[in-house]
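Complex shown without one protein chain; remaining protein chains in place.
Up next, chain A:
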Amino acid sequence: MTTGMESPIGITGAKGDARPRKRRRIRLLSRTDKIVLSVMVGIPTLIQLVLIWIPTVLSIGLSFVRWNGLDLSDIKAAGVSNYSYVFKDYPPFWPAVQHNVLWLVFLAVIATPLGLLLAVLLDQNIRGSKIYQSIFFIPVMLSLALIGIIWQLFYQKDNGLLNFLLGTAGTPQAVDWFGDSDVNIWAALIAATWRHAGYVMILYLAGLKGVDASLKEAASLDGANAYQTFFRIVFPAMRPINIVIVVITIIESLRAFDIVYVINRGTNGLELISALVIQNLVGEGQVIGVGSALAVILLVISLVPIVFYLSRAFGKEKV
């Protein structure tokens, strides 16, 4: 994610700097240099074009047609009917939007601060800090299938750890963590927090290491207590990391997919926009027009935080 965003900034930045010196430099370039340069610029551009821009444009195009995916001559223009289907007739859509919003709020209010807390605690040079770091970061590295199994062990109705601890396992009062549509979104959110907090923790740990120690010293000389030092000095000093975290949290809540998919493929109270996109585009339930419309809706929503991030980044360059 970060690489995808950095490249446009890098390019623009370079261009701005290079402009006055441009003419002098070009003469210095030999033919080999030019070939090497054009290959180095051309290949990433081509990859970008093939993997990102062409599919995007095709998706947008396909969201305005009806197509069975068989013959190109079967494509029929459909106007905005796919969109009106999604907004008016497709029952999982609005619950999915709500769940995405809930996901965002939960990650922003619980998971991200938890990751920050872990980072601050582990930054205190406590013994075994590296081991704790690894433990908290492991969930980020685990594969989808493993995550499914791990949470199944916790949440199972009759044999799960959670119901066992509550003393309700095997009784009719046992909570059906995955099957009950009133609680399964919370169960999924806990699982998501488990991963997201580790991710945020690593980023903040790096950020904390980057804060100049003399700032903290100066604050304590001025008589600031630990809270004041952190919230008034250290936290604002990590502004670049904070922006990255905000964007990551938003994007994580939009791309939330794997956990609900392993639980029940995103049905019965666990609808998310991304799961609906997959259901409508991949496999036997394929409806290309509707799936593309959902993908475009998700793209438009995702553009908001991306534009926010980019404008922040650009703004900084100008200052």
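One rule holds in what follows: a contact is a pair of C-beta atoms (placed from the backbone, for glycine too) under 8 Å apart; a residue touches a chain by one contact, two chains touch by 3 or more; residues count from 1.
As a convention for this text, contacts and distances are computed from a predicted model.
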{"item": "Protein that the absent chain corresponds to, by UniProt name, given \"Glycolate oxidase iron-sulfur subunit\", \"Aspartyl/glutamyl-tRNA(Asn/Gln) amidotransferase subunit C\", \"Carbohydrate ABC transporter substrate-binding protein\" or \"Phosphoesterase\"", "value": "\"Carbohydrate ABC transporter substrate-binding protein\""}
{"item": "Missing-chain contacts mapped onto chain A", "value": "1-4, 51-52, 54-56, 58-59, 62, 66-72, 78, 81-82, 85, 88-92, 157-158, 176-181, 251, 254-255, 257, 264-265, 267-268, 271, 274, 277-292, 295, 298-299, 302"}
